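Here the complex is missing one protein chain, while the rest keep their positions.
Showing chain A:
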Amino acid sequence: MALAGGSSINVLEQFELHPIFGGLGEALRFSQAPVFMVVACLIVLAFLHFGMKPAAVVPGRLQAAAEICYEFIHNLAVDTIGPEGTAFFPFIFALFFFILAGNYLGLLPYSYTFTSHIAVTFALAMMVFLLSIVVSLKVQGFKFFAHFMPAGAPMLLAPLLVPIEILSFLSRPVSLSIRLFANMVAGHVMFDIFASFVVMLASLGFIGDVLAVGPLVINVALMGLELLVGVLQAYVFAILTCIYLREAVSH
């Protein structure tokens, strides 16, 4: 770090929130994260709106893309949850594309990854968790609480098993949010580290310039990995939502 002439790596700086839009943003505590949430929503809505505008029998490219997205999530919901899945399809569709748009927006230069904040991912996970509890209570009634005692286990073990089952149930939103948040943070920290290696090596003169190609190539490869991780984490979030809802609607 001393070689780079006083500039040090500060990888977590990129996750800091700052008020934007001048005085108005300051007054409303309006930071980059909500801005990019709005942008993500607008992108998804615009994609669906302009994709489905022609409403042609034989779809064009954009319409075909919109239809594939629709069918992908529809199949995911119906295959995992069952016929009741159609009722939850809009929720899962919105969740998947909101997270996907957030993950991919964060890969653009000068943008902000709102899914890299645990406050955001935990709020999303709590939404899923509370929905699954409400649906369970509505469908199963008080039989829902019987799930906390595994069937066929001896009564003697109940004091041990029931707390474990309750904790395992409560850990769902936590693991759901930690997974998305940790993946996004890890990816962006790696970007930052390798990018600052490039800058540091470039300040060393000719040999540094040659060596700087290494981290640059790694960053390009990382971008490919992050494209995979972005869609994968959105998919995992959506499919786990489906799994939790399936357990809620089944008796």
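In this section, a contact is a pair of C-beta atoms (placed from the backbone, for glycine too) under 8 Å apart; a residue touches a chain by one contact, two chains touch by 3 or more; residues count from 1.
The definition used in the following text is that contacts and distances are computed from a predicted model.
The chain not displayed here is annotated in its UniProt record as "F0F1 ATP synthase assembly protein I", chosen from "ABC transporter permease", "F0F1 ATP synthase assembly protein I", "Thiamine pyrophosphate protein domain protein TPP-binding" or "1-acyl-sn-glycerol-3-phosphate acyltransferase". Only one of A:32, A:113, A:196 or A:233 touches the chain withheld from this view, namely A:233. One of A:107, A:178, A:193 or A:218 touches the chain omitted from the figure, and that residue is A:178. Mapped onto chain A, contacts with the missing chain fall at residues 163-165, 167-168, 170-172, 174-176, 178-179, 182-183, 228-229, 232-233, 235-236, 240.
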